[in-house]
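The structure that follows is given in the form of structure tokens.
One protein chain omitted, others in place.
Each chain gets a letter, A, B and C, in the order it is written, and its residues are counted from 1.
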Amino acid sequence: MRRRLGRYRRYGPGLAGLAGLAALVVFPLAVSAPWLVTVGLFTLMYAALASAWNLVGGYAGYPSLGHAAFFGMGAYAEAIWWTHRTAGSGYGPFWTLPPIGLAVAAVAVPVAWIAMRTRTDVFAIVTITFLFVVQTLAFNLRGLTGGAQGVAMPVAPFTPATFERPFYYAMLALLLLALAMSYGVLHSRLGLALTAVRGDEDKARSVGVPVGAAKLTAFALSVVVTAMAGGVWAYYLSFIYPQFAIDPLLSIGMVLMVFLGGRGTLWGPVLGAFVVAPAQQYLAYRFGASQLYLLAYAALFVVVMLVMPRGALPTLRDRIRRAEARA
Amino acid sequence: MHEAVQAVILGVLTGGVYALMASGQTLIFGVMKVVNLAQGALVILAAFLSHSLFTAWGVDPFLSVLIIAPLMFALGAAVQWLLLRPLHQDDAALLSLLVTFAVALGIEGALTVVYHTDYRTTRPAYVDRSWRIAGYQVGEVRLAAFALSLITLGGLWMLLSRTRFGRSVRATVQNPVAARLLGVETARVAALGFGLGAATAAAAGAVYGMVYSFNPNSHYDLISRLLSVVILGGLGSLGGTVVAALVMGVASSLVGALASPVWSDFSFFVVLLAVLLLRPQGLFGARLRGAL
Amino acid sequence: MSGPPLLEVRALTKRFGGVTAVDGCSFAVRRSTITGLIGPNGSGKTTVFNLVTGHLPADSGQLVFDGRPVTRPDPGRLYRRGLSRTFQQPRVFGELTVLENMSAAAGHDWRALAGRRLSARDAARGDALLAEFGLSGHRDTPAAELSYGQRKLLEFAALLMSEPALVLLDEPTAGVSPAMVATIERHVRARNTSGTTFLLVEHDMGLVMRLCDPVIVLDGGTVIAEGPPDDVRSRPRVLDAYLGG
Partner (left out) sequence: MRHPYRHASSSRALFAAVAATAVLVACSSSAKPSSSASSHAPLKIGISLSLTGDFSDPGKSAERGYRLWADTVNAKGGILGRKVQLSIVDDTSSPTQVVGNYQNLITKDHVDLTFGPFSSLLTIPASQVAKRYGYAFLEPAGGGPKVFAQHLHNLFFVQPAPVVKQGDVFADYILSLPAARRPKTAAYPALDDPFASPIADEVRTRLEAAGIKTVYQQIYPAEITDLTPVVSAMAAKKPDLVVGGTQADDAYRMVKAMVQLKWAPKLLYLSNGANDPHNFPGNVGASNVDGIFSSGDWFPSSNTYGNAGFLSAYTRKYGGTAGTIDSTSAEAYSCGQLLEEVAAKTGKVDNATLISALHTGSWQTLEGNLSWNADGAANSSYVLVQWISGKMLPVYPAGRAQHAPVIAALPWGG
């Protein structure tokens, strides 16, 4: 028994990961219903966003409430680039995503450099202020963004039956990228540095940990994924407005998912997104009319914070560890 | 010139109302290091209660504060006691941010169920009256609102500086550990502090309901401004908050009148970010954070 | 061995509001010594530590470390140059394992961020130091689970990963058991023998008298005495300072 468990521990995670990945790859092919693929694609989007947020909010302990601004910048960059171009085969807009991700990250670094002079609570407020600044710019720089009138992108010429698939796989690729980053960070010295920063930043600085470089790198990595997700979202909707592209509720959604699943863990954000995102879509579709939707959402939030403040995975892991210790 | 002076007058009056709204926020931060994202929702809740009292029984909005403030106090104390106190200490700052956001959502949801999303205004008979002072129009309601803000802020200051409760609060603000050792029951002080912060929202809400139109979503517009005021004022400093609120009121009003209102919030946010760049502790932040 | 001092502090001054915590403080730490920095409570010892290591900006004064002036003291940069410190309350990274704590303090700069979380070299050196400090048994436990004394040891051991020239110890034995005091004393001696210079803030006079030479006495933010422990102990100004004046 013990040996079997040991072997599971060595190979289990990899196998489970592969099986999960295979299920996600096959999903849109096996499931023909477009609405399910749509639910899947938004779930993957949130999983990628939550994993990306986790790099900053979880590993480094800097709870950014401004990530929706980078999502919006990615969305606007994509939309503005393509608004007067034709999509051709429809795959072109996916290829502009990597440069957009990098460009937005380049903008994010100086912002983070300023914002990260402050800690936790103030940092959260500064970043949400930044979000409002970006939203105001999206409204006011009419020449560039179209202001409140929004920007249109070319509509993808994919066939209706499989219209969602390219977007789905783009989001899946982003999730994998975010997970690869997470994994890479955890297993590199950067992860060590970030955990040190989260624990005691001043102490980390005093023992020569390159605190600034570590924080900025994590932030930049996180923004790359966030901005690209914004780009895919914009292309999928084909029309964006400032208040939807740069939406504080998107930031809050990322935070909720990460907290629900478990901060600073590799799989926690994914778990959180896989629970919350479909539930949110389904509940609104099914029970939204009852008006109690917001109240239910608030209640869920409070329960999570009070019952498992560290998130589902760490709480679960503790249970298992305690049970094994007893055995 | 005339426009600029009129804008400054308006800005000061508006700033007074924001000072009142933000004073509760800064008090709550000072006592508990909790960034209360529900403060805007509490103000809107109070605005609805005051509106209902006025439309149903004709209670004057200014008098309604006397009825609403105790209710809000109880609500605030309950939020702290039931939702914030049990939070895990290590992450209290971050978790409380999320819990208070959930409270804001909850209040918004409840208000939507009861009142729907139509805009409302509380309209006592004097709401349209205004005085002409040296060629400038000054609304009576705004002046009264400003006066109420001053009175409430003054009362708050008296309470903090002259009473035993106030001393406990200030002790908790400056050093919670030492305060506990000296026999201050910090959990109770925190609940009272949160209650007090919510009670100031009662006054702010009654005023807000007369000066502006509002619906359950209005708290989103409020909260970013309140947070900026509180940070600019140096998190937890009552005097700093008042000054920051006036700065914001005047700046927004001037930019709105002389340049364009689409840039007025923006310019304030940029000022805020610039200040943080130079002085991360805010304009008036004491080195030891949280001197009320 | 003499020659130029390892650390020179000249006319260092720091004010907090109206209070001058450090007032024109000047002293030097010679190589290979264990220098003691003593003084009554509130005499500015910890503030001097904070100024020297860059944890607080000084209002005026100069620092020279290892023959080079330090114009803008930055804790991280000084650490990598060989000047490190401990804190009164031991500060370790609770979520990292004991070995990872060692690795975190190895003083790598940003270029190493992309490397492995725990390089083989760091692990080997960390293991050697943990063995020296008797912490090998805790190698893989999170540091949060260590006892107070063990955390003090870990904090001290971790600094040595950077092969520091000068270590500033802030009350290394405060709050630990007599047995742990002896252990710490042994480690300081051993390290000093192999070439590390120490500057110690300490309230345990017995330990200071046994361990330190010279001793610098601080009062009101200025140096009032300096010299071998027995000599310093007998000076009337020092007695006044301690007995209250």
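Operating definition for what follows: a contact is a pair of C-beta atoms (placed from the backbone, for glycine too) under 8 Å apart; a residue touches a chain by one contact, two chains touch by 3 or more.
Model, not experiment: these values are computed from the prediction.
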### Query
Quick one: which of B:7, B:79 or B:242 touches the chain that's been left out?
B:7
### Message
I'm checking contacts with the chain that's been left out. Which of A:80, A:152 or A:176 qualifies?
### Response
A:152
### Query
Which of these, A:76, A:139 or A:301, touches the one chain of the complex that we don't see?
A:139
#### Entry: Hidden partner chain, residues of chain A it touches
8-10, 12-13, 16-17, 19-20, 23-24, 27, 30-36, 38-39, 42, 136, 139-140, 147-150, 152, 155, 160, 163, 186-187, 233, 236-239, 241, 243-244, 262, 265-268, 270-271, 274-275, 278, 281, 284-289, 291, 293-294, 312-313, 316-317, 320
### Query
For chain B, which residues lie in contact with the unshown chain of the complex?
2-3, 6-7, 10, 14, 112, 116-121, 123, 127-128, 130, 132, 137, 139, 142, 211-213, 215, 217-218, 220-221, 252-254, 256-258, 260-262, 264-265
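Everything that follows uses one rule, which is that only the chains that are shown with their structure count from here on.
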### Query
Mapping chain-to-chain touches, which pattern fits: line, ring, star, complete or other?
line
### Maximum centroid distance from chain C, chain identifier (CA atoms)
B
## Note on the structure
Reported most central chain by Cα centroids is A
### Task
Calculate how many whole Å lie between the centre of chain A and the centre of chain B, each centre taken as the average of the chain's C-alpha atoms.
32
### Task
Find the geometric centre of each of chain B and chain C from their Cα atoms only, then give the gap between the two centres in Å, rounded to an integer.
47
### Task
Find every residue in chain B that makes contact with two or more other chains and list them.
none
### Partner chain B, residues of chain A touching it in the complex
63, 114, 117-118, 120-122, 124-126, 128-130, 132-133, 136-137, 139-140, 248, 252, 255-256, 259, 291-295, 297-299, 301-302, 305-306, 309-310
#### Entry: chain B residues within the chain A interface of the complex
33, 35, 83, 86-88, 91, 93-95, 97-99, 101-103, 105-106, 108-110, 112-113, 220, 224, 227-228, 231, 235, 262-263, 265-266, 269-270, 272-273, 276-277, 280
### Message
Looking at the complex, which residues from chain C come into contact with chain A?
### Response
53, 55, 75-76, 79-80, 84-85, 87, 91-96, 100, 103-110, 112-119, 158-159, 162
